[in-house]
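The complex appears here without one of its protein chains, the remainder shown in place.
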Amino acid sequence: MERKPSSRGRTLRSSKGHERREGEGVRSRLRRFSIGFGWFFLQLIVCASNLVPLDTLAQTSISAPHDVRVFDTPSDGGGSLTVQWAPSSWDGPDARYQVLAGDAAVTDPAALTIIAEFPANSKYVKDAKTAWWTRNVDKTWHQVLVRSAKGFEVKDGTSYAVAVATVQGDQRVFSPVLVASPSPDWFNWNQLNNLIIALSFGGLVFYSISYAKRHEIFLRRIPGLDAVDEAIGRATELGKPILYLTGAHDLHDPSTIAAAVILGKVAKRAALYETELLVPHREPITMAVCQEITKQAYLEAGKPDLFKEDANFFITADQFSYTAAVDGIMLRKKPAANFFMGAYFAESLLLTETGASTGAIQIAGTDSDHQLPFFVTTCDYTLIGEELYAASAYLSKEPVQIGTLLGQDIGKVVVLSAIGIGIVLATVGAVTGEQWPQLFLDLFRDLK
Amino acid sequence: MSFSERMLKIDRRIIFLMIGLCTLLPLLYPVGLPIKISSEVRGVYDHIESLPERSVFLLSIDFDPASKPELYPQAIALLRHAFRKHLRVVTMTLWVSGTGMADQLVTQVAKEMGKEYGTDYAFLGWSPGGQAVIINMGQDLYSAFPSDYSGKSTKDLPVLDGVRSLKDVGYMVSLGAGRPGVEEWYVFGKDKYKFELGGGCTGVMAPGLYPLLRSGQINGLIGGLRGAAEYENLIGQKGKAVAGMDAQSATHLAIIALVIMCNLFYFSLRQQRG
Amino acid sequence: MIFLRRQLPLLITLVTGLLFAAQYYVPHPASEQMLTSATKWLQIVGGFALILGVTSLFHQHAVKIRRQEAGWGYSLVLYVGMLGTIAVGLWTNGKESVEGTMTAFGWVYNYMMVPLQGTMFAILAFFIASAAYRSFRAKSREAAVLLVAAVIVMMGRVPLGEYLIPLSGDVSSWILNVLNSSVRRAILIGVSLGAVALSFKIIFGVERSYLGGGKE
Partner (left out) sequence: MTALPFESIIGAWVATGLTLLIFSFLYKDNPLFKLAEHLYVGVSVGYVIVKTYDTVIIHLVVKPIVENGEIALLIPVAIGMLMLTRYVPKAAWMSRYAFAFIVGMGAGLAIPRTVSSFILKQVEDTIRPLLSMAGSDGVTFSMNLLNPASHLNAIIILLGVSSVLFYFFFSIEHSGVGKAVARTGILFLMISFGAGFGYTVMARMSLLIGRLTDLIEFSDASYGRPTVWLSLLTVGALFLLARRGREQPPDIH
């Protein structure tokens, strides 16, 4: 037995109602996001009072799905409608729901195409990954998207009639037919948290850069840098040269820039102590820049006459030929201190092993994390990852570098506090079964 | 010069010889020790098992000959599994110097399994740009690869029926030796286009991909030759990876012995010097 | 001129950067269409960048040959290898195989490039072994922890190790899945913050080293 749907007038009214809701969407969502917690808490209480216990699996006779809503899927590229309806007391594996759609002119739901059919205890709002600021109904409601499929095309700007039916055995009960039309949107509200995080972090970085331009900023001591002086001192005592490598990349890589900055400091010390400096290169432009840096360092140390053009020299760009040549230098000249700064690849081990066998103090600094294990085991000190940048910022005193570092530090504090607060709230949520911790947790979820 | 000191200074070519023998002998006289299956590798296997026939399986062969010993066996095992499950196999590469290898690999396994080019599988070849290729495939596959490796129009390939972009791919595995590799496929691919992603990688890369595995951003990870050996075991068709496991065992134990000896001599030397 | 040479490039970076960052949040088909076209362009430009990357070698070795510097013979070998490969490649339309049979280009690839590149990295196995013996010392508590973890993972990842010490497999899997994951996650978050900061600095022209020194 099939029951005929209710009047068409109501259908139109409800679809108009949705249009209004959509028009308001932008402002209301923003307001919701900003007013946030208090508002939502109220909403939750209201929703909770409507909650129907799911575990009452009753064999009562079925009825038409109630509170059905059909509207253009928000935050999408068009071509899709969202259908939502309230859960019922008889939602269970025995009953099924059908979602039907067709031309807007159709008024008889039985004449519509069946788009989806599924057990009545599936397809909930909570299955779709959404955040509270985009959710307009409770998580326990049903939700289905109507999209183009074989034999049924959903076009933007065209109106479609949609109905939901409850099926049990050969009984089928229809909801009223509703009309809505899909359209593409200009903003994906689910990603609002992503946008806010990106923008505020970007703003933070620029703010901290400008702050660093105006204020002195404390940077912690980096133990590897202290070791630099010690190593140069020892080379001077032994009367042996210092070897400094700037890595495999060119100056486009921040790690090479950091290596060049640290070279300035090493060269200055070497000039003061009058110790020979050897800087073999793999890249001609880096060599030219490092030559300038070295010259400047000797000038600052007041020993321009000691500066030698050929302290920086180019060997070859080929990875292993370069390595073999540098190993040769290590074996012949037996430098007392070896520095490996910048980006390194498989050659790192060949270099540091030879260096270790000559008994040199070795100090490395790299962000090539795949090579870090080898540097740590074969060198005396290693600047790990970001420590290399920090060392360079510390030495160069450049506000852009220091400010960026500060900005990133604050970013890390935010991440850490989010994790800390999040874990406490998640645990509270898990133990008490409350929903409100989700208000915070959703802010740090990747939603689409 | 004390004993320890002399021992530490031995010619390294002796050690080279030792490692050479540790590799060579087990290869010539294999033992065949059992291999345990890890949950990381099982993740990829189980997902392919769960796919219905004729689902689209995209395999991106993102490595070059330098990583061939590790990733080639992985690719062979994955392709055999996919062909056996009668999936529609689409292959490609983001690494220019891997193109010839990928072509040879796909052709060889397809021939072995009796599959036909165009209807059962396709090789799209290489395209430059790394991340740009991934995004473009996510937007429109035919824009990123207007023609396949042999120059045929991709729109005419029956194997790509109903596939418009990465969104229509049932499962995608990237076998990456670096950049672009598994991470890029997540960031520029799965993040937006929401296909299921699995990863295979060299041993050097593997530890860095574990956070993505834990967070479910990739649903499985085949790490290095060992991972390939596990996969070969899972599909019950042993190949080069299983054959290499004995040599792998021998060399690992040799390295461990060397590290221990190094530290013994080092500490005895330190004690002597006070 | 200064505008054309200095400000316009920065303006281009600013506009493209903001446009494509914003695109992510806009699902409208117009924005998707823009992304499709632009990534296609990026693909093609990527090809040119690749050529740019390898051609610096031409120059370097050509100079060596012209000046007959020490080892110029090797540079000649490089040139012969390159020109030979290009000639063969163009002759076979850049295909390693046609209908499953290997072409001459495929032969160069399979029997020259594959073994050369493969072996280049295989020699590292020997150097790891020698370094293991000569320099992987537990100089500090940190290095000791590293070595112990390394030994466990080396044991646990091979059948013989698992056979000798059955626990090693589970322990190494725990180290990789839990301890290692947590560290790599922290590094990943830190590096990502750095990458986002760098991207912002590039877009707003604070970081401009990518434009290259060059003459103004």
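The chains carry the letters A, B and C, assigned in the order they are written, with residues numbered from 1 in each.
To be clear about the criterion, contacts are C-beta pairs under 8 Å (C-beta built on N, C-alpha and C of every residue); 3 or more make two chains touch, one makes a residue touch a chain.
Here the structure is a predicted model, which means the values were calculated and not measured.
S.K.: What are the shown chains that the left-out chain touches?
M.R.: Missing chain, whole complex, touching shown chains: A, B, C.
S.K.: From the listed residues C:30, C:90 or C:164, report the one that touches the chain absent from this view.
M.R.: C:90
S.K.: Residues of subunit C in contact with the chain that isn't shown?
M.R.: Residues of subunit C in touch with the missing chain: 4-5, 8-10, 12-25, 37-38, 40-45, 47-52, 54-55, 57, 71, 74-75, 77-86, 89-90, 93-95, 102, 105, 107-126, 128, 132, 142-143, 145-154, 157-158, 170, 172-193, 195-196, 198-200, 202-203, 210-212, 214-216.
S.K.: Where does subunit A touch the missing chain, residue by residue?
M.R.: Subunit A touches the chain not shown through residues 191, 193-195, 197-198, 201-202, 217-221, 318, 320-321, 324-325, 327-328, 369-370, 372-374, 376-377, 384-387, 390, 393, 405-406, 409, 412-413, 415-416, 418-420, 422-423, 426-427, 429-431, 433, 441, 444-446.
S.K.: Considering the whole complex, not just the chains shown, which residues of subunit B touch the missing one?
M.R.: Residue positions of subunit B that touch the missing chain: 13, 16, 19-20, 23-24, 27-28, 66-70, 72, 96-97, 99, 125-128, 131, 135, 146-147, 151, 186-188, 191-192, 202-204, 206-208, 211, 214-217, 223-226, 240, 243-244, 247-248, 251-252, 255.
The criterion applied here is as follows: only the chains that are shown with their structure count from here on.
S.K.: What are the two chains with the top count of C-beta contact pairs?
M.R.: Going pair by pair, the biggest contact count turns up for B-C.
S.K.: Could you state the distance in Å from the CA-based centre of subunit A to that of subunit B?
M.R.: Roughly 26 Å separates the two chain centres.
S.K.: Where does subunit A touch two or more other chains at once, residue-wise?
M.R.: If we look for residues of subunit A contacting two or more partner chains, we find 357, 369.
S.K.: Of all residues in subunit C, which are in touch with two or more distinct other chains?
M.R.: 24, 32, 120-121, 128, 130, 134-137, 147, 150
S.K.: Taking the complex as given, what residues does subunit A use to touch subunit C?
M.R.: So the residues of subunit A in touch with subunit C come to 75-78, 184-188, 191, 194-195, 198, 201-202, 205-206, 209, 251-252, 254, 257, 284-285, 289, 317, 320, 346, 349-350, 352-353, 356-357, 369, 373-374, 376-378, 380, 385-386, 389, 400, 404, 407-408, 411-412, 415.
S.K.: What residues of subunit A sit close enough to touch subunit B in their complex?
M.R.: 357, 369-370, 446, 448
S.K.: Which bits of subunit B are touching subunit A when the two form their complex?
M.R.: Answer in residue numbers: 9, 191-192, 194, 204-205, 208.
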